[in-house]
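Shown below is the structure under consideration.
With one protein chain held back, the other chains of the complex are shown just where they sit.
Note that the chains are named A and B in the order they appear, and that numbering of residues resets to 1 at the start of each chain.
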Amino acid sequence: MHPSYMVTEVLNLLAASLLLISFAMLSRRRTQRLITLFAWQGLVLFASTLLVAYSSGLRELYYSAALTLLLKVIALPWILQRLIHRLGVQWDSETLVNIPTTMLVGLGLVIFAFGLAQPISRMATTITRNTIGIALAVIFLAFLMMITRRKAVTQVIGFLAMENGLFFAATSATYGMPMVIELGIALDLLIGFFILGIFFFQIREQFDSLDLSNMEALKED
Amino acid sequence: MVILIVLGLPLLGALLLALFGPHRYAAELNIGISFASLIAVVFLVLRVLRHGPMLVLHDQFFVDSFNVFLVALTAFVGFTTALFSRPYMRIEEQRGHLNAARLRLYHSMYQVFMAAMFLALLTNNMGLLWVAMEAATLSTVLLVSLYRTRASLEAAWKYFILCGVGIAQALFGTILLYLAAEHVLGHEGMTALLWTHLNAVKGQLEPRVLGLAFVFLLVGYGTKVGLVPLHNWLPDAHAEGPTPVSAVLSGLLLNVALYAVIRCKILVEGSIGSYLPGRMLMGFGLLSAVLGAFFLWRQRDIKRLFGYSSIEHMGIITFAFGLGGPIANFAALLHMTVHSLTKSSIFFTAGHASQTADTQQMDGIRGLVSISPTVGWGLMLGSLAILGMPPFGVFASEFLILTTAMREHPWTTPFLLIALGVAFAAIFRKVQPMVFGESDAPPLPHSPALVPVFIHLAIVLMLGVYIPFVLAEWYRAAALLIGG
Partner (left out) sequence: MVRQFGEVALAIAIAPLFAGWIAQCRAWLQSRTAPPLIQPYRMLRKLFNKDAALAIDASPLFRTTPYIVFGTMVLAAAIIPSIATDLPFARVADAIALIGLFATARVFLSLAAMDIGTAFGTMGARRDMMIGFLAEPALLMVLFNAFLLSGSTALPSVVDASTAHPFFVDPSLIFAAVAFVMVLLAENARIPIDNPATHLELTMIHEAMALEYSARHLALVEWASDLKLFNYACIGFALFLPWGIATHGRDGAPELGLAVAALLVKLIVAGAALALIESLSAKLRIFRAPEYLAMAFLLAVLGLLVHLLLGA
């Protein structure tokens, strides 16, 4: 069997698992499970980046893969776990979500994303062109999760998952952005994450809970 | 070299202010750094005047007629806002709204924000532009939540999540742009995302990909411009953050975000060879202008009121850029300048006005003229200017936009007129009782720094009567560059 064909097959497989994890995230109510799933998503991302790096022979991508492993598989999930333990919200769960409906909407979003990505996929020359649609779908699903959830931690996980989708788009469509920019993005992500972490404590101090439905004072009247 | 100084100074300042933040003269240091940046920018501008557009540091940074005046405007408003913030923040501290640690964060983040703005304007790299916009978001999130009250936390959270999502869309757009560029410019090095290089080959970029990229970029950066329906964060962030932050948000950040949109529009329009991007800008712009104007009626909070006014004006500017052509572009650039100057001066006076009355609710603010005539008249004149009364510069730009719209797309003029009329009635009705009338509130403990207000208004007035030759040349050159 041709090696590049193999690579494409495995990448498609990884892309599909990424999508599967996104759907699993949509279907989970408990914060703790979401963090585990987020770590899994990071791991799949790491594997796919490594594979693209191997098949394209670009050294930059190895660095990106290492960065992914450090940041998204180890550091962020660990910090999130610590955070929810400190905040005492590890058993929090969303109650007001109708999961089958959300999944149905998610299904529609997947079709939409594939439709959007059709013209791009046709012109991308990299071995991974099929996966742009999936990357876009992952972004949309993370967005959907952010919309439907009411807990601060969950929204942040959605935000991070969205970034995962973007990263996957960057590696799969273009063999990665230039390194400087990727570093900039990673830095922004990390800083943003820390700011949010600080926010959790302040929000809890002010509102006595991390439930964002308390935060609806600023509305047009 | 000068560019590096312009970028480095605010960063150095942020570091210094973070180290010596609680010092008594932190506010003065902030002013000093802003002033030094302004001087550096003046040197930069002089160089551009003498030698024309320039590309430096392996083409990574550039100054052309489009961004040079925005850089100057940013440095100038950054400096005057620093002037204004000294007495304002001192009063806030005395009233116990802030402590020394928060003040240190404020000063430091203020300079980080300025650095991010300069980077976004000066970089030639679309990826770096994204990084700078995100950095600007992050620093302003911290600024908006400075008071740590329930309302400010809610505003900052909303701001972060909405702009975070928005900016993620922009990143996807940038990735698509890179995908298209890579085909033409190759993968090697950092050149594939350089705007000047892209602009040179924009005819060869794959139009379908660029079209899709533009949608994402417009939604992404458009969120930061505050275009309806992506505007939700804007009034909250303006109302709940400290007033100097509202002033720089309205006066600078919105401009820079729009600048990013326009840079993308130039590329995309060149690639797909149709007016579609312009039409999209027109649609978003018109919607923002009309809805922004109608939202004005329902506001009770003075800073929210002017936040919505910013949405309305950004809508008008976006609409004008969408119209395209030398005149509309010229008018849009002029409107960008005058709006930023006027709006920041209004926020200065509004800040002092709400400090005087100790509330941001407009019902509680009365008789400003009798307590502090400068604040009262400043607010009155600023409001008149933003409403487009002649002979202020806003009138000139709005007049140009209206006439162009009438000639090219007559159906849009009723909407524009409704927006302007509704905004006029809403703001005038609310500002008038605040300025005149009776009040028994005590005067402020520190005399407010209103010199910036009157300098801003004087410039706006001047631009309404006479546009200096140099500025007019820049506008014209930039208008040609934007094309459409």
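One rule holds for everything that comes next: contacts are C-beta pairs under 8 Å (C-beta built on N, C-alpha and C of every residue); 3 or more make two chains touch, one makes a residue touch a chain.
In this text the structure is predicted, and so the values were computed from the model without any measurement.
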item	value
Contact set of the excluded chain (shown chains only)	A
Hidden partner chain, touching residue among A:S27, A:Q81 or A:Q206	A:S27
Residue touching the undisplayed chain, where the options are A:G42, A:P77 or A:G133	A:G133
Candidates A:S17, A:Q155 or A:T174 - the one touching the absent chain	A:S17
Which of A:I111, A:I198 or A:A217 contacts the chain that the document leaves out	A:I111
Contacts of chain A with the absent chain, listed as residue ranges	1, 6, 9, 12-13, 15-17, 19-20, 23, 27, 99-100, 103-104, 107, 110-111, 114, 130, 133-134
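Here is the rule we use: only the chains that are shown with their structure count from here on.
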item	value
Geometric centre distance via CA averages, chain B-chain A, whole Å	31
Touching residues (chain side chain B, partner chain A) in the complex	125, 127-128, 130-131, 134-135, 138, 141-142, 145, 148-151, 153-158, 160-161, 164-165, 168, 171-172, 174-176, 178-179, 182-183, 187, 189-190, 192-193, 206, 208-209, 212, 236, 239-240, 295, 298, 300
Chain A residues within the chain B interface of the complex	116, 119-120, 123-125, 136, 139, 143, 146, 152, 155, 159, 162-163, 166, 169-170, 173-175, 177-178, 180-181, 184-185, 187-188, 191-192, 195-196, 199, 202-203, 206-207, 212, 215-218, 220-221
